[in-house]
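Yeah, one chain of the complex is gone here, protein chain that is, but the others are all in their spots.
Chain nomenclature is as follows: A, B and C, assigned in order of appearance, with residue numbering initiated at 1 for each chain independently.
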């Protein structure tokens, strides 16, 4: 299997994930401004998840470009990542409808951690294909370290929901935002 | 990242947006002609949005062909455009279910303006890649001016909903229709 | 715009249409065999529409291969076809839920006719690009005639729902089935 095939399928799944989340925005019964304002948390939750999934898409794209050959591990670790990402629409709706509650915030954070861990395993498997290339090795090590920090942050945020929901909510995007700007060196290497 | 990759992902997202809107057309409880007629506003709202999104797709396609290299700005300004477009299914259902009310009409118009502004920023970022090509510069200037007019029209239509809903509804497609025929020169330049 | 781009977008939209129809199959409240049997009409309606849309996909694919250059007419006539096809999930659910009623059967037939007419206009616009190729001209003429017969059959079936629902239902797939086997000559020409 070529990496382009795996990427096309992943792109398709991610495009669907990012778009069907909007189906959770149900039209309010009444057309008053109050009815619309009551949807604000759901809307913010949607915007948050849209950004998270978009960041994953951009980084996933660069990661897959470093794949030499798709083997069984990479195929299934990629599927594992898509599985956890596919739970985003559910936790988004859960967060949006019960927004100032501890459990939804913690669950949203937990799925975020699961995505981060899945991404870590995927990169790890990909990095093993290029152990003889010192430049790629150094790059993967650096990115895996960054990934571990992001996961650690995420893990810290889940219990934080039980201390202060607002703090947890304020920081919930932090691990993803660390990846907002795709690593330039990855990009350079991918296109050499 | 190559422009083709960004385009394929955008195409996927737009194809999903344009298609899932139909899920808002719920089957009426009763099978009488009256039950079906009651759906007419929802159907018209769907047709309106289908046309709007289709126009965006055709123009977006031509715009992306002028991209030299996908950088961070273009990546995220494109994601921003997709985000606002992804709200179309929601405002379509909102407009269709509460059609002769001011707020749904104004909200539909406001999301249209947000899409127009997002498109403007995207083109602006793309135009900065070719400042040394006088022909492309002139083209982008002309298209940005047209975009500003469309945004201005859209901005005027939002408060118009509070004066006359029917006038606002009658004109709601105008900014999009200005783009019904993709600019021929863009097309020519894109394929040179 | 290249024909491949138009085809990829159309393929995406058709893939979504054919798949989201299954969302209309709602899980019955009770898990008894009776509850499942009550879904049979909805299931048959789904199978019917899956086949219809699949036939359109196969033929659309061959038709687009005869496009020399995507112009405005072809772009918008193709969008028009996608619009009517996108109503299939709605009429499928409508037919499945009110299956022995005249209006749903007639509406299902009417949307089928609208798709057939849209396909006709699309082929007509495509045929005008190759008026100087006698072999393609003859082929298009033959296919347009076949299309007119299919539309005629469909038009006859709509009022038939008001005479005998069962007759109308029995014949509802006939116009599509005429296209079950894509024309071999089209295929040959497309790949020369």
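Everything that follows uses one rule, which is that a residue touches a chain if its C-beta (ideal position, glycine included) is under 8 Å from a C-beta of that chain, and two chains touch if they have at least 3 such contacts.
This is a predicted model, so every value here is computed, not measured.
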Chains in view that touch the one left out, judged over the entire complex: A, C
Footprint left on chain C by the chain that the document does not show: 8, 11-12, 14-16, 18-20, 22-23, 25, 27-28, 31-33, 36, 47, 50, 54, 57-58, 61-62, 181-182, 187
Positions on chain A contacted by the hidden chain, ascending: 1, 5, 8-9, 12-13, 16-17, 20, 23-24, 72, 75, 79, 82-83, 86-87, 89-90, 93-94, 97-98, 101, 103-104, 107
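Quick note on the criterion: only the chains that are shown with their structure count from here on.
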Other chains in touch with both chain A and chain B: none
Copy-to-copy rotation for chain B and chain C - C-alpha atoms, rounded to a multiple of 5°: 90
Intercentroid distance (Cα basis), chain C paired with chain B, Å: 27
Geometric centre distance via CA averages, chain C-chain A, whole Å: 38
Touching two or more other chains - residue numbers and ranges from chain A: none
